[in-house]
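A single protein chain has been omitted; all remaining protein chains appear in their positions.
The chains carry the letters A, B and C, assigned in the order they are written, with residues numbered from 1 in each.
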Amino acid sequence: MRIKVLFFGAAGDIVGKRDDELDVREGAAAKDVLDALAARFPKLAGHKLHIAVDQEYASPATAVHSDNEIAVFTAVSGG
Amino acid sequence: MRIKVLFFGAAGDIVGKRDDELDVREGAAAKDVLDALAARFPKLAGHKLHIAVDQEYASPATAVHSDNEIAVFTAVSGG
Amino acid sequence: MDFCEMTTERIDISSVARRVVPPECGATVTLDGYARRFTKKDGRVLETEHLVYEAYPEMALKEMQKLVARAKAEFEVSAVGIVHRTGRLEIGETSVVISVAAPHRRAAFAACEWLIKELKRTVPIWKKEVYADGEAWAEGESNA
Partner (left out) sequence: MDFCEMTTERIDISSVARRVVPPECGATVTLDGYARRFTKKDGRVLETEHLVYEAYPEMALKEMQKLVARAKAEFEVSAVGIVHRTGRLEIGETSVVISVAAPHRRAAFAACEWLIKELKRTVPIWKKEVYADGEAWAEGESNA
């Protein structure tokens, strides 16, 4: 299935865009999305990445679906 | 010697004025001033009083002189 | 950079907080104290109509300045501002603002909390609560 991924903060600068489309298998989990991104954007590998599914922090096992809003970002630094 | 005493807060309401003159012996201490006030204004007796000499908190033994600025007041409650 | 002031005018919180912004700092903690309408006393709830703050002004400023000096000696803070209002205050109006700027916010929180505790204990200012049917001087939190 094809999913859309949003990038924020350093992650956006590293991949050079603020969103991208990605193909992952049906029933993929958050961890699979991160692995697919690391393969596609090797420079992401050195960073600790967070993934949110539908605007909630997701664990590696969280299932993702094509209609989810998926976001990937480095450690937050607001305040 | 004659000293002038300023009153603040509840102490001022109890004595009914914001300052007064008082006769105490030469070389009197802060404690003597409080004793003289308690004798003159019996209603002060039920209150814990503080005394300041020249705008500094004084201990009972602090010497007072006729040219000191002496102030008597109940527990502070600002803020 | 530090300042202690007494005023009979309304206190604007921003104007206190924004006066303590040194370039090495990243955070300012501000305590804003104001009159509450309802006070518990002897098991009753009293409704305050307004307040009157009286000060021994020269000594109050000296005591505030001592607190600022002690705060800067005991906490890692860069700048402290204290403004206390006196005279008549309506319910909800700010009576005191204490702002503390520090390189690290932990020290700013600790110093600001210490300053308001000490101010209530040592600075010669007195609060009178005026009710519909009377008035009373507030009792201090603890004795100097």
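Methods note: a contact is a pair of C-beta atoms (placed from the backbone, for glycine too) under 8 Å apart; a residue touches a chain by one contact, two chains touch by 3 or more.
Computed from a predicted structure; not experimentally measured.
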| item | value |
| --- | --- |
| Which displayed chains the hidden chain touches across the whole complex | A, C |
| Of C:5, C:113 or C:135, the residue in touch with the unshown chain | C:113 |
| Contact set of chain C toward the excluded chain (per top definition) | 12-14, 17-18, 21, 23-38, 91-92, 103, 105-106, 109, 112-113, 116 |
| Touching residues on chain A - with respect to the absent chain | 6, 8-10, 12-13, 48, 50, 52, 55-57, 71, 73-79 |
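Assume only the chains that are shown with their structure count from here on.
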| item | value |
| --- | --- |
| Length of the line joining the C-alpha centres of chain B and chain C, rounded to whole Å | 25 |
| For chain A paired with chain C, centre-to-centre distance based on mean C-alpha positions, whole Å | 48 |
